[in-house]
Structures are given as structure tokens and as C-alpha cells.
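One protein chain omitted, others in place.
We just call them A, B and C in the order they show up, numbering each chain from 1.
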Amino acid sequence: MSASSLIPHLVADKVQQFVEEECIPSDALFRAQLGEGAQRWSTYPPIIDQLKARAKKLGLWNIFLSKTHYKEGAGFTNLEYGLIAEQLGKSLVASEVRLTFPPKAGNMEVLAKYGNDVQKREWLAPLLDGQIRSAFLMTERPVASSDATNISLTMRREGDEYVLNGSKWWSSGAGDPRCRVYIVMGKSNPTHQDPFKRQSVILVPAGTKGVTVKRMLSVYGYDDAPHGHAEIIFENARIPASNLVLGEGRGFEIIQGRLGPGRIHHCMRSLGAAEHALEWMITRVNDPSRSTFGKQLNEHGVIIEWIAKSRMEIDAARLIVLAAAHKIDTSDAKGALKEIAEAKVIVPQVSLAVIDRAVQSFGAAGVSQDTPLATMWAHQRTLRIADGPDEVHLQQMGRNENKRAKALQKKLEMQRNKAEALLRQHGIQAKMHL
Amino acid sequence: MSASSLIPHLVADKVQQFVEEECIPSDALFRAQLGEGAQRWSTYPPIIDQLKARAKKLGLWNIFLSKTHYKEGAGFTNLEYGLIAEQLGKSLVASEVRLTFPPKAGNMEVLAKYGNDVQKREWLAPLLDGQIRSAFLMTERPVASSDATNISLTMRREGDEYVLNGSKWWSSGAGDPRCRVYIVMGKSNPTHQDPFKRQSVILVPAGTKGVTVKRMLSVYGYDDAPHGHAEIIFENARIPASNLVLGEGRGFEIIQGRLGPGRIHHCMRSLGAAEHALEWMITRVNDPSRSTFGKQLNEHGVIIEWIAKSRMEIDAARLIVLAAAHKIDTSDAKGALKEIAEAKVIVPQVSLAVIDRAVQSFGAAGVSQDTPLATMWAHQRTLRIADGPDEVHLQQMGRNENKRAKALQKKLEMQRNKAEALLRQHGIQAKMHL
Amino acid sequence: MSASSLIPHLVADKVQQFVEEECIPSDALFRAQLGEGAQRWSTYPPIIDQLKARAKKLGLWNIFLSKTHYKEGAGFTNLEYGLIAEQLGKSLVASEVRLTFPPKAGNMEVLAKYGNDVQKREWLAPLLDGQIRSAFLMTERPVASSDATNISLTMRREGDEYVLNGSKWWSSGAGDPRCRVYIVMGKSNPTHQDPFKRQSVILVPAGTKGVTVKRMLSVYGYDDAPHGHAEIIFENARIPASNLVLGEGRGFEIIQGRLGPGRIHHCMRSLGAAEHALEWMITRVNDPSRSTFGKQLNEHGVIIEWIAKSRMEIDAARLIVLAAAHKIDTSDAKGALKEIAEAKVIVPQVSLAVIDRAVQSFGAAGVSQDTPLATMWAHQRTLRIADGPDEVHLQQMGRNENKRAKALQKKLEMQRNKAEALLRQHGIQAKMHL
Partner (left out) sequence: MSASSLIPHLVADKVQQFVEEECIPSDALFRAQLGEGAQRWSTYPPIIDQLKARAKKLGLWNIFLSKTHYKEGAGFTNLEYGLIAEQLGKSLVASEVRLTFPPKAGNMEVLAKYGNDVQKREWLAPLLDGQIRSAFLMTERPVASSDATNISLTMRREGDEYVLNGSKWWSSGAGDPRCRVYIVMGKSNPTHQDPFKRQSVILVPAGTKGVTVKRMLSVYGYDDAPHGHAEIIFENARIPASNLVLGEGRGFEIIQGRLGPGRIHHCMRSLGAAEHALEWMITRVNDPSRSTFGKQLNEHGVIIEWIAKSRMEIDAARLIVLAAAHKIDTSDAKGALKEIAEAKVIVPQVSLAVIDRAVQSFGAAGVSQDTPLATMWAHQRTLRIADGPDEVHLQQMGRNENKRAKALQKKLEMQRNKAEALLRQHGIQAKMHL
């Protein structure tokens, strides 16, 4: 059965059923199989492969590439896949199993869109098949990488090779024992006069000499094993020039093409997490054992207002994301710049607020390992930082909106002139003050 | 040219042009013609009639009744008309001229939907033609009327008449010298066992003996002349029983059918006001004469963030309203209960925030008569109260959402059981704690 | 009985009693005596003079000048007088009657502190006696006057006179028929190399030829009669050079000395307004006639939380203001720069939030003339703009706090070095990353 033959809302229903009945119940086993200490980075929870097999059988494997832009795609638009992605956000393991998970989905998109045939054969095929994993290496600790022109890892051409020196961090997925390839952004042409043409992207096999995983980073105490977030050191690492993607100086082009649809997925999974948190909250406040001072929690007006606001905020945020997805579908990521930025900023704020209310409704249980809430919150918190902090997006949106100034000044000037003329016609000698 | 033959987005463009080029420039003259003191309630600014004539000529007259529910309608869906209504919110006079203005649009809907032929001939025709005005009398000062069962004005049947005693306030439009009819909700069947069948709606001609406009109310410092908000006293006012709308005890039915589409219009005009405020703000912060400490206002990051947030919040709120309108169109007002409530709560909050930022960017000018901002703000502030305060809507939404509790408890129970079974299968004796 | 012999907290009690039992009950009469239309600016409500006489009799007249800085003072510290000022904020008329009201209190401080003997005799004496009123003319419509170096009204010396040209607005108090003197800030030395020495302050008698009150400004629809806010035009107005205060180029010096204690009074009266709003809110939600859906308002958790937050926020804000007052008392206005700015920014936000909750708890009555709430809110809203908008104060506070950067970098560097040394001592080769 081909996924592309499926009707979108039936797939969304099927995914929801798979997530709720198979993935969520597997989250505890996944955690148990991960274990403690160093083992978390050396083994791979077997439940993942079992669920992957189930997903393949259900025709839900690799359905994330949009039909609009990729021929390998399952045939869904960004909007349709957005609705599917939301379901995945409800389960820790569902993001793994699947189906799709940034940065890996984004990585596959990069290879599908920009890789040559050899690169696709070597890396994309096993990635799509789930045999290997990849990591995208962009951010660097010593510089402010939200401005990508600051990237400082050097790529020096020597004969048929590039020699890489520098470091990367927040290389998500690099902790996974199955991770085989790093997609690395470096500075290959540091003196090019256009600062956006100094960067290139190259494929670095894991285990290459001179490439060391230095340590794993934590997110509010969570190590996010097995994929994890690594700091990786490059010391004279030599990579065949044939591993270059698209061509020298085209790094920006590649990362920009990657951001649009990936952000839709991120946002929709984020809302899935918020929906799941709301489900937990409602369950909690209707638990008769949680009475205080003679009242069940659902009898408190403040709690009911939390539920109402959560419902309302999730619904509003979802519309924003779907509008952005639709804009990408009918235009492209560049044409949907404003809508994507709006979704990128609003969604994590909503999810964090909803999850935090859920935490509060659970009291101490909410911050502990006994609910999925604390883990979810920590993960969502990174979305206000990853791919550029809120503040950078707000400044860009604000400056773009502010470009209307000249036209608006002209319009208000016209209105003022007409108003004064009209007053004069009626014998009133007034002047509009502003 | 019939409005119903028009293509919606062309109408929206035409309305926008009419509002921006003719209505907004007339706002100052409208204010000047209103004058000061008692005269504000006795004369009617001639500019209104001139603009009405223009609107008729442009085919923009009375385009508010939806084609879905009214045969008199101009043929637009609620969603389409919503986009048109947004434009009207930008100008003080545009709401008057038009086209449509609650409570009058709502009043006409009541008559169109529930009035009998005689009533329609007597009142609806001249209302639609703009010759007379109407006012809806529901709220009462002495009781908490957001719970409409509290309404206490008595309607006692005596022969062919009803005798009305009591008082109403916030009778919007009753200050207008052209206001000829009050649509009055009263308690006709105080002992009916169903508290929702004790009320009736009756048409009361302005000037009826025993009906006195006691005083006009202000909104912050505005009197909203010429339509205004009146407190009206009923002392043994005798009204022909034939003026009853729909039938005794059917008051609730009437007011409920009236709320849905009216709220869409309110919300969209509110967003039109917010857009207009944003236009003023952008113009201000790009005014070179407004430099402080060596910087123009548009160079301040905080200001740019205000613009970005305003853009984002308006866009998100508009999607909420349009989604509610679409739900009414494809279902009905009852089916769109949740969506309408979400729009009702979110939109005024967004508009108030955007307008307040605009006020702040203007400094002292912003609170004065020199911009439309302070007036707009005061008007928007009433939307958090009118047709039920935010808190009532939030409690209802919260309680409705909370009805999912049983189903969710069952689902989480299922997931917990499956998770424990899975752990046991893998030899782990664990228990999910929650 | 001399006020200076009074014990501060007894005076505060006495002021509270006077405000609650005499001033608040006079507010309605004050409004009625003001009347409608043009009369609002030509007559002066007689109740004011009656209450002034009462205040004098009670020994509460002119108790605002601090004993720390003024010998004419009643002997209270800024902190003590702050507690008294809070009471005045509860009544519309109390601010008038008294006792003190910016800008008039500030004006008297200017004359007391910087005026020469002739000026004091001519203006300060009748001001202190309440026979005449004054207005401070600083802000100008065409420029961004929150940066006072932008002030553009010209003061050209010609022989024994200064010739004034330009305009001022928000000249508060200039509408009062008893207003006899304007304290005007203008640019006398436009080419002085120090931009803070280009301004002078001069006393302009109301009615001087070439000085015209052009119009009165409104604040959210309120005209604030009888004192009002005027726009005033200067066309070749000739003022005796002897009316110059302190000396040419010393304008900044004068306005700076004026701001500290005045802000304390503003803030404390603002909190008095908030307290009064809270009183109204509590009364409302305990009114049994306000039941909705079978519950009295005080049974709703959301309402109870509003009350709690209002209580908490007012208490916290009051401490901030009193701490600033104490700092002025033990140092001076300059030494209390940070504390005054904190109070200036926090207090109006708290008062606006509290009053807005009260408005919401009253529903439609809250926005009308039937409670003091809407008027209060409009007045408080101006405090976020007057004497510099919030944003200017926040940027200054932020930049001042940021001056600690070098010292903090040095401290964290020291801590990092020590930490690394300690790790090395224990055989751990680690490096602190940040």
C-alpha cells in the first residue's frame, strides 16, 4: 500500500490511533530500555525498531516529504502533513519511530533536494529506510550563531579534500549509536565579498579521523538519549571534496530551503504536545482523589479558566501554523516568510503556557518523572531558541512590517488633506493636528 | 447594480476604498457637525446622509444580512461579510453610514428573521432604507443582566395590550433623534417553570406614553452621540399585543439567534480598528520630527517588537474570527458556539493591546482628541463586557471542554494499562504512578 | 494650630477622615457645579472653596513641602507626606481642594526653591494661599518633548524683555479661570555648546498680549475641567527679563530639582486611587443583587484571585514608592534616581491593572459615569506618559544597571579561574565553558 494513495484525513486518524494506542503506551518501556549512565549512549532501545516495523506495516513510514516540492514525497501537502505531525508530538517515542523527526527530517530534505545521485544513494536511501541516522552540525559555542554569518569552523580545500577545523555543538542526534553522517556547515570562502557566499555544506561520515564527540549537552537536566545533543571537535579532519553538497559557497541557500517546512512540523508537534498536556490536566482536575478544602479541582473557577484559555490558545495557534503551511503550499517557504515567523514565535509560547498550567495542576507530580509534562516543557523551551531566538524573528518581522511606513504616511497625508478640505467646504477653519 | 451580483473580494476592496478615501476623511466633519452640549442629541450630522447616498450609489448599502440565513441578504457568507466588516471598523463614520452597525444590524436581523409581515412592513423596510433607527433594550441597571434570566422589566397582559414597568440601560442608539422603535425584552411569564421561557420581546415605538429617556451614559468620557447609550424608564407603558415578536415566552429564542453573526461583525470591525491603530503607530514612529536622544522611534528595538507583536496578534485573531464565521456558514451559530466564544474573548484583548501600544507611541497625543486612538480604545473596552463579560464566556468554554474528562480518563487508563502490560512483557515490574 | 507640630500618622488619619467623609461625598456636587459646555471653563465650583476653608480649619492646608528641603514646609518628610498623599488620590475633589496638586505643588516648589524674593512675594504667597493657580508649560506638540533638549519655543532677549514665540500643550491647569501665571520653559541660548544649558524658565502672567489659549485637550473623552489641559500659542509675547527664574540657561537645573518629590506624590495618589477602586470592587462583588447563574460574584474563584492580586500588587508597589521617598529623605532626588524610576514605572501599571479589574467587575457600569473608575483609569493612563514614557525610564534604568558589566565580568572571570584551579587540584582536567 502506498502512502501517497491515502486520503489525508484518514491518515491523520490512523496516525492518531497508532500514536495513542501503540506509541504512548511504549514511552515507559522506551525509557526503561534506555537505562542509566553511559549505557544510554551505547545501546538502542529495541522498542523503536519494533514500532518502526509497525509503522511500515501501517503505511505510515516516511510520509513527511511534501508532494509540492519533493518527488520522493508521500503526496501530502505541508498543510496535510502538518495535521499528521501534530499527532506525533503527543508521544516521546512517536517522534523517534517515525515517520519524521527534525533535524533528521530536515536532513533528508536537504539530501533529497540538494544531494547528487551518489550522495543520495549512499546516505538518503538508508536514512529513509531507518537503518542509519544523521545530524546537522551548524551552531557553534564560541560565536552567536543565530547570525549564521558568524559561523567560524573552517573548511580549507587541499587537493581533493577539505580540511575541517573548529567545533560544533547542539549537534542533535549525534549521540545516537546509529548516527553515521554529519551534515556540516563551515566557512570555505572566508574572503568572499558577499558574506552570504562564504559558507558551504559538506557530508562528514561519523568516525572520520580528527572528528571527536567531546561531550553531550543537557536540556534542563535531560540528556535526550539516545539521540542527544553533542559538542563535536574538528581537528584537521579531512573530507573528500565529492562530499560537498550543491557547491562551494552555497551553504546559505541550503539552510534556507530547509527551514520552512521543518518549522511547520516543529510547530505542529509542539501543539500536539500542548494538546496532550491539556488531556492530562483535564484528567487530573477531574480526579476525585484530588479534592482540597472540600472541592474537587474542576469546581475551581481559576482551573476552569485555565482549561478555557488553553483550549482557545491552542486553537488559535493551530490556525496560524496551518495558514503558514497553506502559504508554503500555494507559494513557497520564502513567500510564507511572515506566516512562518508568526507560527515560529507564537506556538512555543502557547505550548509552554499550556504545559506549565498542566504542571501546576499536578503539583509536585508535574515537575517529576511521573507525568510527561516536565520533559515536554523542557523540550518546548528550546523552540524559543532553536533556529533563531524569538527576539531575532520579532525584529525581522517588525522591520518588514515597518517597511509599509512610506505608503502609510502617504495615505494618512491624503486623508488629512481631504479632511481639511471637507472642513473648509463647510466653513470650518480647522487643521488636523496629526 | 445589485450587491448580490458582486464578487466578495471586489466588494471588500471597494468598501476599503470607500472607507479610506471617503469615510475616514469625513470623521472630523462628523465630529464638528455634532457640536457641543445638548445639541449633540437633537441634530443629526448631515454628512451621514451624504455618505449614505454615496454608499447606495456604490452598491454598498445593506450588504450585511448573510445569504445563508436571510433571503433579504446581499448574498455574502458570514466569512465574506466578515472581511467587509473589518474595513468599516477603521472609521467612526463608516459604522454609522453603512452598511451595518450593531445593535441596528442585529435589530434588522431580528425583524427579518422573527418579525411578522406587518411588523416587517412597518419597521424593517424604513430601517433597511436608513430612514429610521432602532434600539435593542435588554440590559438593566439593577440586576446582573449577563445572566438574562435576571431580567426584571415586567410585561403584564391586559386585554389587547401589554403594560410595561421597569427600566433598561445601555440602550444603544436610543439617543439618536431618528430612533423610532425599541425592541424590548421583558418578563411576561414570571411563573413559568422553565426560567428560559419567562421572557418575551415586544416592539415599543419611541415616544410611547410612559416611556422616558432618563439620561445618557458615557463610555469613559465619550457620549457616543448621536446614537448614544440611554437609560430608559417604563412606567405603565401600554403597548399593543400585536407588537409582540414571535410569541409569548420566546424571548430567549430570539436573542440567541441574534448573537452569532453579530459577534463576527463586532470582532471584525474591532480588528479593523486595530489595523488602523497599527497604521497610525507605524506612521508615528517613522516621523523624523519624533527623534529622542539622537534616535528616531523606529530605531528602537522595543518599538519594532511592538509592531511585530501587533502584526502577529492581529493576524492570529483574524484567523480565529474567520474560522468562526466559516463554522457558522457551514453549520449554524449554535454549532459554532466554541469558535464564536474564542473569537469573542480573544479579539478585544488583541485590539486593546494594539491600540494601547499605539497610544503609548504617540505619548500625550495618543490619549487626546488628536488621534482616533483614545476613542477607539474606549469603544473596544466595552467589547470585553457587552454580550457577556469575558469571564462568563471563559467559564462556559472551560466547562464545555471539561466535559471531555470521562473520555480522557478512559483513554489515559487504557494507555496506562497497555504500558504496564508492555513493561511486564519485558520483565519489568513497574507501575505507572498516574 | 500649626501643621508642623502634628504627628505624621495622626495627620494621615485626619486626612483620610477628611477625604472619606467630606471630599468623596462632595465629588458629585463638584461635577454638578461644573456643568456642561463652555461654562466648565468660566466658572469655578464653589464647593472647592468651601472645602479649602475646611482644610485650613483642620490644619491640613499646604502640608506638601518637605521639611528636608524647604523651610516653608509643614515639617513632613517625603515618606510621611507620601502616606498623606495616598489618601488624596481617592477623591476627585481632594486633589483640587488641597493641600497639593501637581503641577501646582511642583510649581510652588519651583518658586520656593528657585524664585527670588520679588517673585515669591508676587506669585508664591497667593498660590500658597489658594487665591490663584499656576500652570507649568513645558511639553510642545511639534517635537518629542520627552527629550527636553528638543524644546523649541524661542526666548529672544530684547533689552529688558524676552520675546517668546512658539507653542506649548498639555499645560495642565491653564483652563482654570483663576490661573494667573505660567511657568514657561523655552530656548534662550540656542547656540550654547552644552545642549543642557540652552533652556531657561520664565514666569508669564496669564493674559499677556501675544499669549493665547488655543484649545483644551481631552484625556479619553474627559476634559478635566476646571483645571484642564491647554494648548497655548506664543506670538511675540514680551515678558520682563526680571521674570526669569534663577538665570539664563538654568532651565534644566530647575526642572530636574522638581521631579523627585513630585513623582512620589503622583505615585502615592495613584495608589490611593487603586485602593479606592479595590474598595468599590469588593463592594460590588459582595452585592447580593449581582448573582449570575446562581452564584454571587464573591463565590467565583477568578474574582477572589483578582482581589488577592490587587491587594498584593498595591502592597508591593507602595513599598517601592516609600523606599524611594526614604531614599530622597536620606539622600536627595538625584541619589534616589533608580528608586524613583522604579516607582514611576511600576505604580501606574499596578493602578491601571487594579482599576481595570474593578471596571470589569462592574460590567457596563464600570465604563460609565456611575462609578469613579473610568475617570480614574483615564487619569492613571497618562502617568505612563507624563514626565517621560515608561520606555524612556526603562532604557535609562537598563543602561545604568548595565554599567555593572565590567565589574561583573571580572567577578565571573575570577570565579571561573578559581573553579578551574580547584578542579585541577582534584585531578580533573576540565574547563568551564562560559
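One rule holds for everything that comes next: a residue touches a chain if its C-beta (ideal position, glycine included) is under 8 Å from a C-beta of that chain, and two chains touch if they have at least 3 such contacts.
These numbers were taken from a predicted model, which means no experiment stands behind them.
Of the options B:A38, B:V302, B:A407 or B:A421, the residue whose C-beta touches the omitted chain is B:V302. Only one residue from C:Q131, C:Q256, C:S331 or C:Q409 touches the chain missing from this view: C:Q409.
Among C:E20, C:E122, C:E161 or C:E253, only C:E20 touches the chain that is left out of the view.
Summary of contacts with the chain left out: across C:Q39, C:N116, C:Q256 or C:T283, the touching residue is C:T283.
Residues of subunit C in contact with the chain left out of this view: 20-21, 24-29, 32-33, 279-280, 282-287, 298, 301, 303-309, 311-312, 315-317, 319-320, 323, 338-339, 342, 345-346, 362, 365, 370-371, 391, 393-399, 401-402, 404-406, 408-409, 411-412, 414-415, 418-420, 422-423, 426, 428, 430, 432-434.
Listed by residue number, the positions of subunit B touching the unshown chain are 141, 300-303, 305, 433.
Residues of subunit A in contact with the chain left out of this view: 36-38, 139, 141-144, 146-147, 150, 169-170, 217-223, 229, 289-293, 297, 300, 302-303, 359-360, 363-370, 374-375, 377-378, 381-382, 384-386, 389-392, 394-395.
Basically, only the chains that are shown with their structure count from here on.
Measuring from the averaged C-alpha position of subunit B to that of subunit C gives a distance of 37 Å. Shared interface positions of subunit B, defined as residues touching 2 or more other chains, are 303, 365, 370, 391, 394-395.
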